[in-house]
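There's a structure below that I have some questions on.
Every protein chain but one is kept in place in this view of the complex.
In order of appearance the chains are A and B, and numbering begins at 1 in each one.
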Amino acid sequence: MRVVVERVGKTYHDRRGRDVVALHQVDFAVETREFVALLGPSGCGKSTLLGIIAGLLPPSSGRVYFEGEPRPGRAPVTATVFQEFALFPWRTVRANVEFGLEELGVSGSERVERTRRYLDMTGLAGFEGKYPHQLSGGMRQRVGIARALAVEPAVLLLDEPFSALDAQTRTLMMDELLGIWERTRQTILYVTHNIQEAVFMADRVIVLSRRPGEVLDAVPIKLPRPRREGQQGDPVFVQTADRIWGLIKSQAQAALLDDQTVTERDG
Amino acid sequence: MSLIRLRGLALLALAIAAGLLVAPVTGAQPKPTGVKVGVLKLTSSAPIFVGVEKGFFKEFGVEPELVYFQAAAPIATALAAGQLDVGATGLTAALYNIVLGGEKLWIVADKGREWPGYPLVAIVVQKEAWDGGLRSIKDLKGKRIGVTQLGSTFHYHIGNILEKEGLHLSDVKIVPLQAMPATVEALKGKQVDAILVPQPFPGAAEAQGFGKILAWAGDLYPWQIATVFYSDKLAVDRARAVAFMKGYVKASRYYFDAALVQKDGHAAHGANYDEVVEITAKYTGARPEIIKLGFPFQDRNGRLLVPDIERQMSWWAANGFMKKTLPLTAVVDTSFVEEAVRGLDR
Partner (left out) sequence: MAVERLVVADRTAFLRRPDYRAVRVLALLGLVVLWELLTRTGWVSPLFLPAPSGVLAEGLDMARSGQLLVHLARSLERLAWGFGVGAVAGVGVGVAVGFFALADAVVQPVIAATFPIPKIALLPLLILWLGIGEASKVAVVALGVFFPMAINTYAGVRQADPLLIRAAVSFGAGSWSVIRKVVLPSALPMVFAGLKLAAGTALLLLVAAEQIAADAGIGFLILQSGNLMETTRLMVGIVVLSLLGVASYWAIGALERSVIRWRHT
């Protein structure tokens, strides 16, 4: 399924009644089975955009729609993996993964089978009975990923999924995600602020400006798949990363000095 | 929490504190001639009121100070705790248990007997229950009967009345309401089917239309219901104790001659009848017409019906309200009355 973001805008009214434009005329599409990274400096509205695509927020203008083959009965269009994991602490690993299946009404042997499959795929075999507080950060995000995969969405949305992890774990997890994607091949929209990460993972990087978030450029990544660790040294990699940095460096500097007191309410 | 409960607990706490601090009650002591008397605002306290109003106690060098309570047992407790010198009220299981528990006090004079023909306590039935057919003691079976406290004179009385009719305490539901006004309110509010209360409440209940007097309890079962009792401290102060008793006996005779004399089964009121009614009305706050319904009986000289006290203890013990009985000599002392009578008649 392809995702079409059509001139989406989002405006908030802050506490003092001022209008804050988070997104302005954001327009792009993600093709079926494409892995697209959404990158920008902090405060550029990329998480807001993801929320709109996930149906968790309404846009103030424009629309988002999905195009593709009609889906069989109970498959949802999107599923989200969250930066802070958002696991339910009172549920075991298995129960967390089952959550989406419960809401879809998938039960019985199908639920058991799917849960087991995605637990295995994300390296969680043997941890089914553990509670989130007993797991490391990396393991918790594996659960988050398994939970999203279990509902077999057409589009997988990941909101800075590895930002909360340390650098080493992050590297391992990125590798793993790519490995899983090779097998499941959903359309993926991957939000990040890390250029290295974006270039390593994606087919295309859509660069957003800081607030009000606008599309600055869509940079194709001409690196062969499957992506390997060593590719960070590849000249194509370095050039692409530099190019993107050039786009957003001044943005990032300005974002540093941004007023953080804006609290958002629906506009 | 009702006032009486609060008072009782406060007194108990005070007593404990006093005990722990060793020192006997100091500073709160009455004047050397002063005597603190615990009473209830009832017709049956008339002799005390008469004695105070007419200065009979003062005559013998004693200054009485009246302290009012809402039920009889707390008076005994206050006495034991050193807050009172004299109690003039009903005999309750609590009083006997206090002596059993190691605190001495002395029953010294008559202050009211349940006696046929002399209204004191009545069994008052809820008007609607009465209309519905509750007319005899036997009809009380299975009903809710309100009293002030467990172990009160009312408890004793209804227990014995029931036994006379072949019933038992367990055939009714005794509802303790802690204070006399609350007992009356419970009847009004139909929380109970019948109550036992002393004058002037029964008269008031009939006058106000929410109760009917089923019987005067004294007609059904006579006994030594109320007495004057002394704290050990007062008893040891012989001079003051006898002086108070002289005043009391004088008041008792005045009261008897005015209100209790009967000729051929009818009341033959003395010259001071109206005065006694007035005094009683003043101190109890009840209307004279209600008070005129009747005054309770007591011995003219205030002499006790001593054997009845032994009977009371046996009954309490048999029904589980006392662990065992006391020898009479441990709780009764008739010497004060005798000495007072001798002194007055000299």
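Criterion: a residue touches a chain if its C-beta (ideal position, glycine included) is under 8 Å from a C-beta of that chain, and two chains touch if they have at least 3 such contacts.
It should be emphasised that the depicted structure is a prediction, and the values quoted were computed from it without experimental measurement.
A.B. asks: Would you indicate which residue among B:Val39, B:Ala93 or B:Ala286 is in contact with the undisplayed chain?
C.D. replies: Of all options in B:Val39, B:Ala93 or B:Ala286, contact with the hidden chain holds for B:Ala93.
A.B. asks: Among A:Gly17, A:Gly73, A:Pro89 or A:Gly230, which one touches the chain that has been omitted from the display?
C.D. replies: Among A:Gly17, A:Gly73, A:Pro89 or A:Gly230, only A:Pro89 touches the chain that is not shown.
A.B. asks: Which parts of subunit A are in contact with the chain that was left out?
C.D. replies: Those residues of subunit A that touch the unshown chain are 54-56, 76, 78-80, 82, 84, 86-90, 99-100, 102-104, 131-133, 147, 151.
A.B. asks: Please give every residue of subunit B in contact with the chain that is not shown.
C.D. replies: Within subunit B, the residues that touch the unshown chain are 1, 5, 8-9, 12, 15-16, 19-20, 22, 73, 76-77, 80-81, 93-95, 97-98, 101-103, 144, 149-152, 173-178, 189, 191-192, 321-323.
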